[in-house]
Every structure is written in C-alpha cells, then in structure tokens.
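For this depiction, one protein chain was excluded, whereas all remaining protein chains were kept in their positions.
Chain naming follows the written order as A, B, C, D and E, and within any one chain the residues start at number 1.
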Amino acid sequence: MTSSIVVNIKKKRITELIASGKRTDGRGLTDYREIQIESGVIERAEGSARVRLGKTEVLVGVKIGTGKPFADVPDKGVLTVNAELVPLASPSFEPGPPGANAVELARVVDRGIRESNAIDLEKLCVESGKLVFVVFIDVYILNHDGNLIDASALAALAALINAKMFKYTVEEGTIVKKPGYTPLPISNYPIAVTFAKIGNKLILDADLDEEQVMDARLTITMKKDGNICAVQKGGGSGYFTREEISEATKIALEKTAELRKFVVKS
Amino acid sequence: MTSSIVVNIKKKRITELIASGKRTDGRGLTDYREIQIESGVIERAEGSARVRLGKTEVLVGVKIGTGKPFADVPDKGVLTVNAELVPLASPSFEPGPPGANAVELARVVDRGIRESNAIDLEKLCVESGKLVFVVFIDVYILNHDGNLIDASALAALAALINAKMFKYTVEEGTIVKKPGYTPLPISNYPIAVTFAKIGNKLILDADLDEEQVMDARLTITMKKDGNICAVQKGGGSGYFTREEISEATKIALEKTAELRKFVVKS
Amino acid sequence: MTSSIVVNIKKKRITELIASGKRTDGRGLTDYREIQIESGVIERAEGSARVRLGKTEVLVGVKIGTGKPFADVPDKGVLTVNAELVPLASPSFEPGPPGANAVELARVVDRGIRESNAIDLEKLCVESGKLVFVVFIDVYILNHDGNLIDASALAALAALINAKMFKYTVEEGTIVKKPGYTPLPISNYPIAVTFAKIGNKLILDADLDEEQVMDARLTITMKKDGNICAVQKGGGSGYFTREEISEATKIALEKTAELRKFVVKS
Amino acid sequence: MKVTKKKPKKEREKMANKKSEKLIDKKGIRLDGRKVDELRPVKMDVGVLSNADGSAYLEQGRNKILVGVYGPKEAHPRHIAKQDRAVIQCRYHMAPFSVDERKSPAPSRRDVELSKVIREALEPAVFLEYYPRTSIQVYIEILQADGGTRCAGITAAALALADAGIPMRDLVVACAAGKAGGKIALDLMDTEDKVGEADVPVALMPNLNAITLLQMDGNLSVDEFNAAVDMALGGCKKLYELQKEALKSKYVSAEEAK
Amino acid sequence: MKVTKKKPKKEREKMANKKSEKLIDKKGIRLDGRKVDELRPVKMDVGVLSNADGSAYLEQGRNKILVGVYGPKEAHPRHIAKQDRAVIQCRYHMAPFSVDERKSPAPSRRDVELSKVIREALEPAVFLEYYPRTSIQVYIEILQADGGTRCAGITAAALALADAGIPMRDLVVACAAGKAGGKIALDLMDTEDKVGEADVPVALMPNLNAITLLQMDGNLSVDEFNAAVDMALGGCKKLYELQKEALKSKYVSAEEAK
Partner (left out) sequence: MKVTKKKPKKEREKMANKKSEKLIDKKGIRLDGRKVDELRPVKMDVGVLSNADGSAYLEQGRNKILVGVYGPKEAHPRHIAKQDRAVIQCRYHMAPFSVDERKSPAPSRRDVELSKVIREALEPAVFLEYYPRTSIQVYIEILQADGGTRCAGITAAALALADAGIPMRDLVVACAAGKAGGKIALDLMDTEDKVGEADVPVALMPNLNAITLLQMDGNLSVDEFNAAVDMALGGCKKLYELQKEALKSKYVSAEEAK
C-alpha cells in the first residue's frame, strides 16, 4: 500500500490547492470530469452501458430472468444489484467474493433505483405470487480512478434505459415468447452525486488521488422531481458539519438535473 | 494465548486446592455457581431464556417456522440446534462460521433434547410428508466463564418451556392462523451436568480457570426418569477411568434432579 | 516442498536415462506399470472399482440417485464427476474443497465419459423434463505416485461397468422398486492415455518422480472405434511440437486398445 | 404460510403510502402512543460483560443490543494493520431470533454494509493514532430488532469504547428520523420504517457537532430531508444526555465500590 | 423416490422400539447371526500406503476404513502451533459413496464433531511434548460405512500412528456397545444403531485402563449404561489383541524382508 508519508505529502498539496478553489487537473470544485456514455455495448445482455468518468470506467449489464416473487410483494418483479470490483481495475482489488466496498457500492446503486421506483416492478409480474421477471443489474468496474458510485449509478441507469424485453403471452402458467421487443418499464431516472470533503471544502467527482486524501464522502441520489431517494455517508474517518450537508443538498439539486441530461435523451 | 508457564502455575494451584476438596471461590466440588434463569427475554422470539451460571451467560431463542419433513420421518416436525460463540463473549472467540467447539456444543445440546423426546415432534406435523413445523433453537453465548454446555442446555430447555405457538387450522394445505397461542408440546426435561477432571478429582460446573487446567470433561444428560439420554467426553487430552465414569453417573442422577427444579416449576 | 536443487539433480538423471530410451524402474518408454483392477470393492455403492498403477491407487464409487433433468436436455439422465485428492494420498494434498488440480482431473475424466457417450443417458430418463436418474462418479485418490488421470479414467470406467441399478416401474410419477437389478446402460469404453514429455521424448504412465521433472503432459482419450473424444494438455510450463502431437495420437491408438482389454472382459 | 423466500428487512419495497396514513392519527399520535418528536423509552447499561474490555447494553423501544469491545491489541491477520494508527474491526450482527422470521447467522449483505458504515461512524471519535499497528474490535449483537438498530448499535458501541478506556475525542450518538404517515417523525420503529415514506439515520459527535453517519432511503423533498436531519440531531442530543448518565452511574458505582 | 432431504445418519430420530424387538431373536441371535457379545469380523492391515508416514486399513463388518498419518512436521498455518507440544490435526471424512445415499464431500457438522472427539481420543496416547511447534496429521477416510465408524476409525488411526513411528504411551482401541432389541449388545451395525435404543462408543488405552472417548445417545438406565460401557471395554480388549497382531505381522514381514 501507499506509504503514509507519500499520502501526507499528497494530502497537503491537494488540500492547499482545493482550499484555493482549484484542482490538480484544472477543474472547478463541482465540475465533473469528461463523461462518456455508450449504450448497448454488450449485445447478448438485455441492456448494457459503459460509462467513463475521466479514467474511471464502469460497465453495467442488465439481464432479465424469471423467478418467484418475494412472499411479501407477490405482484412485483424482483430487482437485484451486484457489483464486482474486477481485479484488473486496480491493484487494490482482489479476486474473490465481494468485500465491504463492493457490497456498499451495490447497495447504494440499488437503493437509488429501488427507492425512486426507477423500474416499474409491478409491470414485471407474470402471475401473482408465482412467476415474475427478475432484473439482474451487474456493475462491473473496469478501471478505478475514483468516484465509482456516480459512474456506476449512471451506467446502471443507462443500461436500464437501454434494456429491452421480449414480448410474450402466458399460456398455462408458462411464458411463451412472441416476436418483437419492448423496453423495460422505466418510470424514474435517479442520479447520484458524490461529494468528497477535503479540508473544509466539498468537491464533486473526486479522482483516486483526491479520494485517498479526502476526509469523508457523501452521496445524494435524486429523482427527476428533485426529491431525494437515497443518501450515503462513507469513505473515511472524517465527518460532515450540518451546514455542509445543507450545502450538499443544494448543489445536488442542480448537478443531478445536469447529469440526468447525459443519460436521458429528449 | 495464555502462556504455558502461567497455565502451569495456575494448574498447580487449582489442582492442589481441589485435591484437598476445595475450590478457589469456596464452592464444594460438586456445587454449581449461582444459577439465574430468566424466561421470555426476547419478546419477538416464540420462546427465549437467559441463563447465568456465575459469570457465564447464555441466551437461547426459539423460533418456529414451517418446512418439509425429512423423508424418513414424514410425520414429525423438524428440530434444529445451532450455537454461536459470539465474539463479544470471550477473547478466544472469533467471528465467522461455527468452529468445532460451537458445533460440538450445539450437537450435545441437540442430542439431549432429541434423544429425550423433549419436544413431541409428532404433534408438529401439519400434513404428513409435506408440511411440518420447524423448531429452531439458537444458542447464543454472551459471556464465557466456563461450563457452556450445562448453561446452554438449561437455557434451551427453559426457552422451549417458554415457547408459544399460534393456533391454526389447515385449509387446502395452507396454515391459517387463529387467535390465541398454545405452548410447544414438551414431553421431557433433559438436564446436562458436566464434570471436569482435575488431578484425580471430579468437579461440577467448572469455571474458565478450572477448564483451562482440567484433564478432560464428561457431560451426562438425563431425562426426568433418571435415564441417560446423552453422554459426551471431551475437552482436552486427558482421560477417565472406569471408576470415575461410574461415580459420575451416580452424582449425575442426583444433580440433574436438583437442577431440573430450577427450570421446571410446579 | 522439494527444493529446486534436488529437483534439478533428479531432472538431469531422469532426462539422461530417458534420452537413452530407459527408465529408472526398467520400463520401456511407453510401458505402463503393473495394472491391477478390482471391481465391486464397495458393496454399498451401485458400482465401484479400485485401480492400482504401480503404487498409484485410485478408488471410484458410482452412486445413482434421482433428480430433475437439465432444461436443455429434458430426456437425458445427469452425469456428475467429482474428484477428491484425499490428503492421506500425498503430502502435497490438503484437506478442503477441490483445488484446480482436482477440478481438472474430474473434468478430464468427465469429458472422456460424456463425449464418448459411455453411459447411454437417454435410457436414464424416467419422465421427460421431470425425473431422471443421476449418476454420481466419485474419484477418490488413495495414493499418488503419478499418472492420476489414466488411473482415474480406468477406475471410473471399471466402476461404471460394475454398476447395477434396481429394476423399477413408474407409478403416478413416482419410481417403484421391483426385485432384481440391471447393469447401467454402457455404450462405449473410453480409455485415456497420458504422455509426459521429458527432454524431447514422450513417455507413458509417468510416475511421481517423472512427473516432477516433466515439461508437460498430454492426455488423449479414445473410444472403442479409435476416434478421439477428449484431449488435454497440461501439467507444467512446457510445450509440445506439432510432430510430438502426431506421434502421440499414433501411440494412443495402440495403447488405448491395449488398456481397454484390462477393463472390458470378453 | 408455506416456506417462501423473504427479502432481507431493509430491501423490501416500501408499501409506500398504502397504509402509511394510518401511522399517525389526527392528533399527531403514533401507533405506540408517541408524539412525532418523541424518542422511544431508552435504557443504557455500561460494563455488563466480564470478559470484554468494554461493553454496553442498550434498549430502545423493543430493540435490545449488546456491544463488546476488545483492544487495542495486535492486529490479526497482520496485513490489516496500519503503520500509523489503529484499525477498528466492527461487526454488526443479528441474532437468528432477533426478528420475526429466523435469520441465518451468516452475515447478509445488509450486515456487511452496516458493519462498514458503523465503523466509519465511530472512527472519527477514536484517537486511532495513539495505537499504531493495533486493532480495536467492536462487536455489536442485535438480540432483538425493532427498527433503528444501526443507530442504537452506534450509541451502545460508543459507550462500550468509553468503558474499554479507549481515548476518544468525543462520544458518538445516533438516532434516526424519517417520514411516516406523511409527517416527519423521530426514531421510527419497525412498522413505521417499513410502511413509512423514508428513514434518515444520523450519528453525531455532540461536542464537535460532527455528523459521522448519514444515510437515507425513501422519498423526501430537500426541505423534508433537512427537517428530518435536524429532528434526528435533536434526538441525538437527548440520547447523549442518557449516555453521559450511563457512564456516570457506572463510574460512580465503581467509585462507591472502592 | 423423488429427491427429498434426508437427515444425516446420526441425527435421525430413532425409530425406537417400533422394530427394535426384531433385532435380536428369541435365541439371542442378531440379524447378522452374531451373539449379543460378539464382534463383527475384523481385518487390520498396517503400512498400506506408500506416501503416508504411517497408515492402516481396517474392516469391521462392512466398514472399510483407511487411515494415513503425516508428521510430526512444522505446523501450518503457524498460529495453530503450540509452544510446548505437538498438535494433532484430525479429519474424519466419509467418501461420497460410503453410504446408501451419496454424501456431499463437504464436511458435515457430524464430521466436524467426530473429527474433534477422535482427536481427543488419540491425544492422551501420544507423547505430544516430544515435538513442540509441530503438527501430526491424522486423515481417516471412511470408504464404506456400516455403523461404528468412529470407533473403527480410532482403532485404525492408532495403528497408523504407531506405523508412523510416533512415540506413544499406549495404543488406543475403540468399540461401541449399545441396546438393540431390548438387550445390551456389542458392536452395533448400521441397522441396529438406527433402529436400536442406544449406542455407546468407547475408546480405551488398554494398558493404562484410560477411557479416552465416551459418548452415548439414546435411552438407557444408569445400570444399562454401565453394562454397555463394560461390554464395550470387553470389545476393546479383544480388538487390542488384533491390533498387536497386525503390528507384529507388519514388523515380522519387514524383518523377514531384510
């Protein structure tokens, strides 16, 4: 791991720069790096999208299967989000089952989609209590240069918008495919923005160097009506003041609307 | 871990004391520490009890679910005993799946309950071969100061006696709840007593210091008619003589009857 | 592990000997060690066989259960091959779930049986899409002195030939046993021969010393008509030339026919 | 009542708005008789376990939570150790009998996430730099769960850390607020959490005014969110008084016992 | 014959008394023709594996058991090592084909418990203090199971330890007795174990008269229990003679081979 001396030097340098309103790559404090979104990159998946935030690269694939609904919501399809910190993406990622970071990432993305009702799960019920569609969202981190949450949430939303389902009829409790496809029933567009606190400044879209020196991070996910559907503080042994949180919600209102335009066309 | 020198000094001291019929805390060789049993401490569980043996503290919760019976006993409910050596209970317990000590503890408690027919499992059959009640007994060690087996067996029995089931009728293979509760069908009261061999003496209810220096332990579980339903030797690289085993069975007959009064009122 | 100096000395000695067409135990380059096959050694298994290749010893048990067929082949029974490198067989085997070597061994044996249609799986269908027989082949390595693949494949085939199924009728979707047994429907006899490349020679049936110094190994599995049904290169950081592969197929044609006679009587 | 898969508690879809209006009556009284800004009854005990270096027991409504702390001690396995400070290893764990349907004792994904955010809520309060290369273990056992266990776990864990004599900048105290029955309400219990519109757990270092945990799921306007955060912080401050009392009564009784 | 969950062998409820009376006929003869105090046919071979440091093969009735011993060698992973003595790592493991219905090769809870009690049955016999910081590995493979495998495993493991040249105070030999068909009987086979009233496995260091394993499950009066223990000890003594013979014949044939 990076030695603590190097981290301290880096921390000093980045913090001083940010205190003066600047960042190492010339961005403003709340500017995002260049965002590239490419949809449909995995043809065999029902939906897919690759998002690049600077050098951070995330691929999300959506697969649609069938299964039993949960007992307490017999009329709803099932949503599952999984994240893999694929070891080629960073020297700090290791092969094996998802660790706490991957689980948190998946669950934050999941909450944004679930709590905003991004997918209309009721339209994914085939037979109440017996057979529903299952939407698997797999987040695949291909290169880690910071701000995985926002990149993953963007890619997940883009992949959902990209996703198509075959048409079908139900005959004797069994699904029979018909020709043609329909889009997944999407009813909201949650966008996550993640703040990093460095010194006493809040910045957006931290890169890996900035994340290594940040005190803490705060993710706010908003729906298209500007309501909040998910919040997550994490990422270090620092804290936020009450005022910083208010400031963050204000910036988020603006930034989520801005970012949403990158994913949702027209 | 405790260094072997400290253990040897402790061993010498405890062994000499016990050889003279005494124990560090003033108890007689076959005396138990103070026993406290508190039932119904977890209201959301169908049954529960907390047992304290001196500073040893065990919590047992009973949950009742439903499931399929085993193929070879289609008319019986299912009994499952699990033990967790919760890491807050001792510096020697580690988080993670149950190790050999936890598995042995669960299985010794299980055998006492199962072989004594403490629960009348035939009364837990809803529909032969298809649907039965499943009784989950979870043994949770909260503080480890020796003699976990006896404390756990006591707590499990107290929790079973405390357990209540909702009333129900069966309509078209499905359970329909009715108002009110009945107790679990309990038909025996197995009590476990565990001997520790130190020097050439047998003592009961060893505390942690005594367990660390004992040669071996022997658990005898008896039913209310004084018959034996489970025996387990374990706990170290020592052994018992034939005479010690006979002596143990005699003491057990007396002690299990005595302990049973603590759990079974009236 | 064996130090690299010892291995280098051993390698030099063995390679020189083999270069001159000889082996440490006097065998010719393509000679097998003494082969002993004993069938029916585990009476409780539906089929079993123990094979000894010199000091290498493998036990295979065949169990027959029932289950659902795979969705894409609803009319076929299910074949499962598992291999355990039991830790008593070698100081290099460790307890725990199968590692890469055990998985490769199981899959090479599996491919030989599956691709040759050694078992007529269509005859193991009870009710299409619902109920079929499942054939479990468990390969148990008891002593590892080299060439586990050939010994395991031989033992698996012998155990299949040895296996018997109870007779049955189907009544209302349930299997009802009838008196008597039939053999498993065997329709081919795949034989695996494994070459070790040492220096620029190919030898067969390498013992453990030879395997430790070999460059690579090549397994060719042939059916009774001399067709190839499985090939696997593995076992080290060496390679084969195109000519060596042609040479190996020629030798395999002869040797598989020869070995088949040990297993298939009459 | 046949055996059917059930989703882990926090992942259920909110049965939003369907019954939520029934959670608070016209007089602003909640199902359990509380007002919207009222905490559930709370009980805290410090130093309840003899083996752990520090411990605490907390009841908040029907939540029953036991925390044990060990350390600082040599970090194990070694590769988790940090050269310049202690690490906190935190496990949030639910007893199988703590919820209505028996929970497997194997850690769920929710448990993994909560263990992480709770650790991050505690870390800012501990002088980790005093004990390089060591580990402080915080074991949080949910014996009975009734909504708000992560907050109650943090409140209890801070007590157990203090009881273990681990040097801290400040205590940490946590409380949730949320929206239920259309109103912003303090300290949601299980039913309110599941049926209600949103939940906002917050952890605070009360003397430093530092927020060390903040999560939210559900649906809130920015104003509602800010109102919920403020209400949760108010709850934190009340709970902090109880924390201090619990520590004092332990300290006093320890003094008296001399 | 549809696929249905089956309980692991030892955990089945005894089908107590239902058919138990049929296990022994009026003349006191058991299903396999034995008298109540008669052992099943036994075969022991020592030194059967070329790689293991010590090994033994044992048949007792239809039980077929193979044991390999490695060590003493450096303990791995290191944290299991003890400063002042060797540790025994013992694995009791059933081959998937050893029982009627295929058993998963992953260790069951029963396997874990038996590995522990077998280890504790062997430890008293080994001079562990001669080899501090090392590990002795005992691998017991049940190739075919027919009741009484833990005892047969101990008897074979002691032979394999001796074959490995590991210094021992005494051999260890094990045998069960139990109650079947209403009578105390020696060395229960599978059916007697499952249908019968109780099983009492016992391990003995025969020269030291030290009982190193003792378990029981079922239903016995204290007198019946004591009778079963005595009968099991009798069985141990007979098996001990066979153990000595097996070692002698290995030793003699080794001598002759010189």
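What we mean here is this: a residue touches a chain if its C-beta (ideal position, glycine included) is under 8 Å from a C-beta of that chain, and two chains touch if they have at least 3 such contacts.
Here the structure is a predicted model, which means the values were calculated and not measured.
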{"item": "Where the missing chain makes contact, among the chains that are shown", "value": "A, C"}
{"item": "Of A:Asn8, A:Gln36, A:Ser128 or A:Thr174, the residue in touch with the unshown chain", "value": "A:Thr174"}
{"item": "Identified contact with the non-displayed chain, of A:Val7, A:Leu29, A:Ala71 or A:Leu131", "value": "A:Leu131"}
{"item": "Residue of A:Ser4, A:Thr30 or A:Asn82 touching the missing chain in the full complex", "value": "A:Asn82"}
{"item": "Positions on subunit C where the hidden chain makes contact", "value": "3-4, 68, 70-73, 76, 100-101, 103-104, 106-107, 110-111, 114-116, 121, 216, 218, 223, 226-242, 245-246, 249-250, 253"}
{"item": "For subunit A, the residues touching the chain missing from this view", "value": "41-45, 48, 55, 57, 59, 61-63, 65-68, 82, 84, 86-91, 95, 97, 131, 136, 138, 140, 142-145, 174-177"}
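In this text, only the chains that are shown with their structure count from here on.
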{"item": "Chain labels contacting subunit D and also subunit E", "value": "B"}
Chain connectivity with subunit B absent, coordinates unchanged: A, D | C, E
{"item": "Chain separated most widely from subunit C, comparing mean CA positions", "value": "D"}
{"item": "Cα-centroid distance, subunit B relative to subunit C, in whole angstrom", "value": "48"}
{"item": "Geometric centre distance via CA averages, subunit E-subunit B, whole Å", "value": "26"}
{"item": "Multi-chain contact sites of subunit C, meaning residues that touch two or more partners", "value": "none"}
{"item": "Chain pairs that touch, as defined at the top of this document", "value": "A-D, B-D, B-E, C-E"}
